[in-house]
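A quick write-up on the structure given underneath.
A protein chain is absent from this complex, but the other protein chains hold their places.
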Amino acid sequence: MNPAPATLFLLVGAAIFAIGLAGVFRDAGALRRIIAVNVMGSGVFLFLVAVADRSGGRPDPVPHAMVLTGIVVAVCATAVALTLADAVRGRGDQDPDGGGR
Amino acid sequence: MSGRRSAWILATAAFGLVAWAVLSLPTPAPGLTDRAFAALDDSGVTNPVTAVLLNYRSTDTLLELGVLLLAVVSVWGLRPSTGASFGRPPGPLLEGLLRILVPLLVLFGGYLLWIGAFAPGGAFQGGALVGGAIVLAVLGGLSPSRFGDRPALLRAGLAAGLAVFSCIGLSVMIAGGWFLDYPGRSAKVLILIIEAAATVSIGLTLGCLFIGGRPTTDGGPEPES
Partner (left out) sequence: MAVSLVFDGLLALLILTLAWRAVTDRLQFRAVVSFVALGLVLAVTWFRLSAPDLALAEAAVGSGLTGALLLAALRRWSDRDADSGGSSTRSEP
């Protein structure tokens, strides 16, 4: 089977990053923004792994390690962000999901 | 709504910029592949990603374990106690399935840890499976407050990865070398020890992140100690 065309996935990664970026700036509530930030992160990971696959026969292991670290750190950040959003919501007077829609 | 439209304009501009940068990258891309594979024999493992994570860039992994610990501390600080249980008590089918699945997941996590030295796998993958086992158990009716029965043990487990990693790094320094510069042929064994502690830590951390609160023995707020 042929190796995957890395350039295609480079562009897809950039597109995902852009979609996530747009999602962060849309005023659509805390959960959606957290999802959008994660989508941005996935775009960056796709970009890094596609770059790693371009260097001849064997894939470059250093970006692989960076993405592995990134995946774990992203889930930690998501957990803390959700807990923070929970704490803000719990106040009652300030609704983080309100505001301009 | 103009807010949304400007978001999409920003996104398109960002994509254009990155795409232009991508298409002007040199091919074949210069990278660290050759140097990484050349030093593989001395690194103690055969899997290049594990070599990068635990040998070439070991300090980064050390700091990552620190980030994991920091995340648990943050979540525990923000939410002082967790509820008694997550869902309904499990029916017999779910309970039977969990009796098989949870130990199997822990076993498979250990397998991935061992095989990470010479095949795809490693501490993070094994730890992820152990964390998944904890999540399954909690969703299937294990009360999160059970994790509060022995808080010292839980905290020791959470900190084990970072602690073992730092201790090995410092003792290598004491024995005369740089921080985390594994001497001679000991790299293989040291990496395995570090990865074992890291697997335990990562599994417990991911489980605690899912539980989402400091476990207390009776579900009430933890008394000031």
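Residue numbering begins at 1 within each chain, and the chains themselves are lettered A and B in the order written.
Please note the rule applied: a contact is a pair of C-beta atoms (placed from the backbone, for glycine too) under 8 Å apart; a residue touches a chain by one contact, two chains touch by 3 or more.
Worth saying up front: this structure is predicted, and the values here are computed from it rather than measured.
Novice: Among B:Thr61, B:Gln125, B:Ser145 or B:Thr216, which one is in touch with the chain left out?
Specialist: Within the whole complex, the residue contacting the unshown chain is B:Gln125.
Novice: Could you list which residues of subunit A touch the chain missing from the display?
Specialist: Residues 1-6, 8-9, 12, 15-16, 19-20, 22-23, 26, 28-29, 31-32, 34-36, 38-39, 42-43, 45-46, 49-50, 52-53, 59, 64, 67-68, 71-72, 74-75, 78-79, 82, 85-86, 89-90, 92, 97, 101 of subunit A touch the chain that is not shown.
Novice: Mind pulling the subunit B residues that touch the left-out chain?
Specialist: 47, 49-50, 86, 112, 116, 120-122, 124-125, 128-129, 131-132, 135, 206, 209-210, 212
Basically, only the chains that are shown with their structure count from here on.
Novice: Between subunit A and subunit B, what distance separates the C-alpha centroids? Give it in angstrom.
Specialist: So the centre of subunit A lies 18 Å away from the centre of subunit B.
Novice: Under the touch definition given earlier, write down the residues of subunit B that touch subunit A in their complex.
Specialist: 1, 3-4, 6-8, 10-12, 14-15, 18-19, 22-23, 25, 27-33, 36-37, 48-49, 51-53, 56-57, 60-61, 64, 67-68, 70-71, 74-75, 78-79, 124, 202, 205-206, 209-210, 212
Novice: Touching subunit B in the complex: which residues of subunit A?
Specialist: These residues of subunit A touch subunit B: 7, 10-11, 14-15, 17-19, 21-23, 25-27, 47, 51-52, 54-56, 58-65, 68-69, 72-73, 75-77, 79-80, 83-84, 86-87, 100-101.
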